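Input: a single structure, listed below in structure tokens.
Note that this complex is displayed minus one protein chain, with the remaining chains in position.
So, chain A:
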Amino acid sequence: MDAETWLLWLLADSQLPTGGFVASGGLEAALQAGLVSENAPDGASGSLIGFIRGSSHSQAHFALPFCSRVYEIASERLEAMASSGDDEGNGTAALILADFIAADSHHHAMLSSNRVAMRASAAQGGGLLSLFNRGYAQAATMEDRRGRVCASVGKELQRLARLGEAKTHWPTVFGFVCAALGVSLVSTQQLYLFQFVRQIFSAAIRLNLVGPLRAQTLQCDMHPHIRHLLAECAGKRVAFSSLEDMFGESAVYTEPVLELYQGMHDRLYSRIFNS
């Protein structure tokens, strides 16, 4: 078994302690407000499958380009370090940090009109970063120069997040952590969407919208949809260096009603999730 497969199984584990179980990605609000109902036929817009198709479509078009971008710039910096004279890696760490913060604050701007989603993304990103710093960064495989640089970036990010100077959102931290661990970009993107879909299915089970066995059936059948989304979005990278970039379509929402329903979340009578 190769190291990447081993890592992927760790990262795909439903017990991964990143706080994913507190988020329903808008499903709880959508259910209570009537966008999703138990009785809708599978695939209809009001069904769980319809909801997951729509929300994963939006996620792939809006968040995945951030994840891919952070992954790529971090990997490139780390590659460049290997062939440069930056012995301590301080220069590389500073560059990765600056790139990360630029992408992350742009991601933040895309969530600043959607407080519930922003809160969930920052909480989960913070959870994953903390897991990286206290877990993976301590592993023996991270003891080389590359690993030490990544560990120092992770620590500094957490420090800046505590000061409120960085936000550490889920897709950007996800991209950074996967690059730091040496997971391939293709696997990173697959894992990102897998986790997103799995999180909503697990929320659906806890909301009693679907039973655990039926959820496995449905999750099994999600594969063609996710494969299609990856084919469409794996090449997308968010661009934000100019006004034209910001006006561009590199990262877009595709599900306006989902955002609307997420905004209702804090007005629910009773709730078990925080998004």
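Worth a mention:
One rule holds for everything that comes next: a residue touches a chain if its C-beta (ideal position, glycine included) is under 8 Å from a C-beta of that chain, and two chains touch if they have at least 3 such contacts; residues count from 1.
Just so it is clear, contacts and distances are computed from a predicted model.
Look at the chain that isn't drawn here: its UniProt entry, checked against "DNA repair protein RAD51 homolog 3", "Exoribonuclease phosphorolytic domain-containing protein", "Urease accessory protein UreD" or "Trafficking protein particle complex subunit", names it "Urease accessory protein UreD".
Considering the complete assembly, chain A touches the hidden chain via residues 29, 32-35, 45, 50-51, 53-54, 57, 61-62, 105-106, 108-110, 112-116, 240, 243, 246-247, 249, 251-264, 267-269.
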